[in-house]
Every structure is written in structure tokens, then in C-alpha cells.
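Note that one protein chain of the assembly has been removed; the remaining protein chains are unaltered in position.
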Amino acid sequence: MPGIIKGLIVTLKHVLQIGDRPTVTVQYPYERMKLAPRFRGLHAVDEDACIGCGICDTNCPNSSIKIVKHGTRWYPEVNIGMCMFCGYCVDVCPMNAMKMTGNYELADYTRESLVYGPDKLLFKREVKQ
Amino acid sequence: MNAAEELKKALPDAVTKIGMQCNKPEATVKKEDLLDAAAKAQELGFDQLSVITGVDYEDRVEVIYNLFSYENKHNLVLKVILDHDNPEVDSLTTLWKGADWLERETYDLVGIKFTGHPNLTRILLPEGWNGHPLRKDYDMETEQFVTIGEDGDDVVSTDGSNLLRRK
Amino acid sequence: MTNAYELIINILTALGVYDMILDMFKPSGTEFVLKLIIVVIELAVLFAFVLVTVMFLTWMERKVVAMVQSRYGPMVTGPRGLLQPVMDGVKLIGKEDIVPAKADKFVFNLAPYLAFVPALLVFIPLPFGESLIISDLRVGLLYIIAISALTPISILLAGWASNNKYTLMGAMRAVAQDISYTIPLALAAITVVMFTGSLSTVDIVSAQSGTWFGIIPKWFIFIQPLGFLLFLIASIAEMGRIPFDFQESESELVAGFFTEYSGMKFAMYFLAEYAHLFAVSGILVTIFLGGWNGPVLPGIPVVITSLVYFLLKTYAVVFFAMWLRDTVPRMRIDQLLNIGWKIMIPLALLNLLVTGFLITAGVI
Partner (left out) sequence: MQTDELLINMGPVHPSTHGVLRFKLRMDGEIIKDCQLVLGYLHRGTEKLGEMKTYQQVLPYTDRLDYISAFPNNYCYVKAIEELAGIEVPLRAEYIRVLVMELNRIVNHIVSIGSLLMDLGAATMIMWGFREREKALQLFEMLCGARMTFNYIKPGGVREDLPEGFIPKLNEFLEEMEMRIKDYEQLINSNEIFLMRMNGIGVISAKDAINHGLTGPTLRGSGVNHDLRKLEPYSIYHDLDFKACSRPEGDSYARYMVRIDEMWESLHILRQVVDTMPEAKVISTSKYGVAPMTGVPSTVSTYFPRIFTPPAGEVYTRIEAPKGELGFYIASDGSTKPYRVKIRSPSFCNLTALSGMVKGLKIPDLIAAFGTMDIVLGDVDR
């Protein structure tokens, strides 16, 4: 009985939020948590820096990266359905063209739409003056 | 004198070779004498059987037993070299109860038969699976499908046409 | 004014319409139709009240759990998620009603109703307030205990008809538990009856009116603390809530006896469970916590204040049950039975003996 009463006291402290026991839930999707800058989400490829060498392709553990032609140049295409966000493609990129963004809402209805081609991945780095 | 040498001294006939596995003393044991060697090792204080590993080489199959002594804080590695086509070795379940599942797993994945094991069935893969995946000659091309049969047991087949699977 | 029927007639008389309505029926000699209509209205109000209460209770349960666990709980549907139970209901109605292929279909379909009806019937002799009672049965307490004891029949039927080992085990546990806990429950209640000399719930409540020394209310909890404790534990077991929720014990038996139920039939069990929770809390309040008694406030009709007091007390008990649920783990069934038969029943009997002795000796 004393043990149960001790437990009841500590749960009551939470109900009344006595002593640094605040509500911590984040009401996703109405509010979101702040992501760390290093967060590994969807890839992004620097349009100017990428040389289409394919090192990311060969180093990908799940072979989820393919180099495809986009316009006049070759760029990686990532199959998110197979990607495990290990970050190797970012690590190995000789030109530092690949990076990972904070986009984590990648659920989709078909497998085909999980293949992110260069049109969705490319971005232009702002040139510092 | 390390543990492998001690074992060699106690059982000069059984231990054919002593060496090192990285930094752990290793004794290669004749496969007929494995049970004796393991019992001797247990006598020497090696009370924990850490892991049983089966490795399939082109010409042979090796079974590696990593032992540890909580008392003396020593490591000992026992190695048995088996025939590639018909790997068979004595089970250590009588000495270590923990060997039960480890041996079943080794049987399941590498295909080594442990004679004297009370229940040598597959553990990770369903009963009826073709081949032992960690053998180098395992057929990676044939797809195998597992369904639940009438009586609730797993049924393995290579015919995946009636599965609800979207390509 | 002793019950809600008379209350309605009194209100109608005060409004000056009762005679008019009565005249409509009198010539044809069908006054009983009027009586019937009033009773039906009463029951409809009760039913609506129970439904709303159950909905509120499910919301409250989730909110209390959330507060204990540093969460918000339902927040999206309605203000602070207040309409969540409505959405749950809509969802459950929309669900497919699955009957297992090898189930006993008639019994399987019957069982949920058998669970829900007793949960409603218990409310009949429950005094919600001064004269707010459907019927003041002279055997009120006995009636309540007897009707509560019907629930395990439904559970057993459900567990057996589902043709599932988990449901069967859940049902068996529920029955074993219920039998061993109805006895201390009744024994604890009898001590109170010994004071009042009546099984009527109204008499029990009115016996608790007034105060000692002008401060301490004359509730039976102060005369019968042990009886109260036994009744509290037994009634939590009776409600089937953690730490005694063996009929469900979701981590062991998946969902216990209603594992196979879905859709509206599942909702029936849900409804019955929460109706039962409220009913048992109300009974506890009636017997030990002074029922609807409370300080009389001038200017406000006693009917209203008494209802407020009753609801306040009942929700306090309900909150305690929810609070306890969030604090303690589940017991094991054999431990529970051990406690029931080896500790609680002897204690209840001892309590009965001592109380009887003291009453005879004239001490209290």
C-alpha cells in the first residue's frame, strides 16, 4: 500500500505539473520540431558542382542511386524507397555537390513516385559575393 | 603459457595446431576429439561459450568456438575443420546449454550437422527451406516464398504466382 | 416527492398543465397511458444521460492518461478534443461487423446486448439527487448487486461464442474474478445496511445527512473506513479496470473476451464498461460518501444542488479509478483471487462482526 501511494503521488505531480513536469507533446502536423542542421533527409544535388561521376552510385549500399541524363548533363537519381539515409553519398562526393536536406515527409502512394529524379533533387547554390 | 598451449599439453593428440585468432589463443582440434577438448576446456575454467561460427571455405568448412573464462578472464578459440561436402561434428549441448540455439543457427545458415543435438531443426528460416544461405554455393537466383499452410505451419515454395505481391 | 416520476408530475402541476393533460386521458379511462409516457420519458432521459456520460468518460479517461503522461491527449476534434468520442462512435459504426467463421453466431451477436442492458439497469435505483431517482426500490442495494452480477454471464457467452482461446481464457478469468469479488462487495455493503436498517438507496443516503459537531459530515466512510476500503477495492475489481482488468489484460490475452468483436458490438462493450464505471462509482458515493448530501445553498433548489454534489463526488471517484489505472501495473489472476478469498472476505466478515457487536452494544 505505501508503495502504491508513493506512485499515486508522483503521478499526481504530473497531472498538476508540479516541479518541471510540463506537457511535452508536439502537435504534429500543426507544429513541428526544429530539426538539427545535420539532419539526414531527402537528398539535394548542387546543379553546378555535380559532375555526374557516379561515385555516389558505386558507394551506395543499397544501389538506390542511378546516374541519369538530365538536359545536357548527367545527374544522380535517388530511389527513396530503397535509400536508408546512411549519408555515404554525401560523404564520398568528391565535389561536395550532394547534401541532405531536412525534408522527411516522403511517404507516397506508388513506388514509382518514390524515385526522385534530378528535376526534383537539383538546386542552385547561391554564390557568395 | 596461454590457454591454447595448456590445452595442447593436456590433450596432445586432439590439438593439431595452435595459433592466434587476432589476439586470442586458438587451438585447432580434430573433429573426433572436439567433445573431449571442449570438456577439458570447461574443466580449465572456460565456462562461457560466447559464440559458434561456421565458415564455409572453398575446400573446407570451419567451425569456430569462442570460449571465455569468467574466472580467469581468458579467451580461448577452438577451431574444427570439417569436410566441405558433409560437415558433421559433435554437439556441445551437453556441456553448454547455450550451444543449443547457436548450433541450430549454424546448422540453419551454414548447414553443419551437429550429431547428438536434441533438436537440430532450422531456427531462423522456416522448415523446408532449400539450401543454407551462408554457404558460398547457395543459389541466390531462385526466389523462395513462405506461406502459412492449413495447420499453421510454414510452407516453402518456389512458386510465387499466387501471392498478393505487387511488382 | 420520492422519485423522478413524482417530480415530473409536481413540475407539471406547478406549471398548471397537469390537470389539462390528465383530462385528455381521463374520459377514455386511459390514465395508464399517460403514466407510461412519463416513464418512457424518464427512461429516455436516463439513457441519454448515460450515453453522454459514457462519451464524456472516454474523453476524460484519455485526458487524464494524457495528463499523467505529460501529453495533451485528443486536441483536434472539437474544443480540446471534446468531440473525439463522437468521432470514435462514427468510426465504429462505419466499421465492418466481423463474425468469426467458427463462432456460435447467435450467442456471439447476443452477448454484447447482454453486457449493455445490465449496465443500464443498474442506474434505476441510483439516486442522482434529491428525488432524482427512477425508482426507489426497497431492495435497491440487493438489486444493484444482483444486476451487476449479470455481467459475467455476458462475458462468458462472448468468450465462449468467439471460439478463440484468448477470449475463453479472458472469460474464465472474468468469471472467477467476479465471483470472488462480489462477495466482499456485498459484505462491505451489508455493514452499512446494518446502520440504516433498509436496503433502499434513498434511505441510505438520507441516513448520511447532517454532520457531527457541525463539521464532519455523517458519511459512512468515517464510521466504516475498513468497509469503504474493501468496497473500493472490490468495486474496482468489479469495474474490471487496472490493476484488476483480467477480462481484458491486453498484454497477455490480446484483448481478452472481446478480442473477436469489431464495429458496433465492440462499441457496446465499450459503452457497457464505461457505464459500469460510472454506475459503480455512483453506488460507492451513495453508500459511503453521503450520496447527494452536501451543504444546502440558499436560493437554489435542492434538486439542482444535490445533483451537482452527486456528480462531483462520482467524478472524483471516477478520477481516482483513472488515476490508479495510470499508476499501477496489473496483478496476476491467482494473486487477485488469493487476496479476494484469503484477505478480503475474512476482513469483511470481521468487519461485519465488529460492527454488529458495536451496534448491539450501542457504541455507535
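So that you can tell them apart, the chains are marked A, B and C in the order they are listed, and the count of residues begins at 1 in each.
Here, a contact is a pair of C-beta atoms (placed from the backbone, for glycine too) under 8 Å apart; a residue touches a chain by one contact, two chains touch by 3 or more.
For clarity, every value in this text was computed on a predicted model and none was experimentally measured.
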Next item on the list: Indicate each shown chain that the hidden chain touches within the full complex.
Entry: A, B, C
Note to self: Using the touch definition from the top, which of C:Ile242, C:Ala267, C:Ala321 or C:Ala348 touches the missing chain?
What the structure shows: C:Ile242
Checklist line | Residue ranges of chain A at the interface with the undisplayed chain | finding: 1-4, 6-7, 9-11, 20, 24, 33, 35-40, 55, 59, 61, 84-88, 90-92, 94-96, 100
Next item on the list: For the chain that got dropped from the picture, name the residues of chain B it touches.
Entry: 21-24, 47-51, 53, 55-56, 64, 66, 70, 73, 77, 96-102, 105, 109, 122-126, 133-134, 152
Notebook entry, point to check: Can you list where chain C touches the absent chain?
Noted result: 65, 68-71, 165-166, 169, 242-243, 245, 249-254, 326-335
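Criterion: only the chains that are shown with their structure count from here on.
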Margin query: Edges wherever two chains touch, nodes for the chains themselves; is that graph a line, a ring, a star, complete, or other here?
Written below: other
Next item on the list: Tell me, please, which two chains come out on top when C-beta pairs in contact are counted per chain pair.
Entry: A-C
Note to self: Suppose each chain is reduced to the average of its Cα coordinates; what separation in Å results between chain A and chain B?
What the structure shows: 40
Next item on the list: Find the geometric centre of each of chain A and chain C from their Cα atoms only, then give the gap between the two centres in Å, rounded to an integer.
Entry: 51
Checklist line | Contacting residues of chain A [partner chain C, same complex] | finding: 4, 7-8, 11-12, 14-15, 21-25, 27
Item checked: Of all residues in chain C, those that touch chain A in their complex -> 64, 67-72, 75, 323-324, 326-328
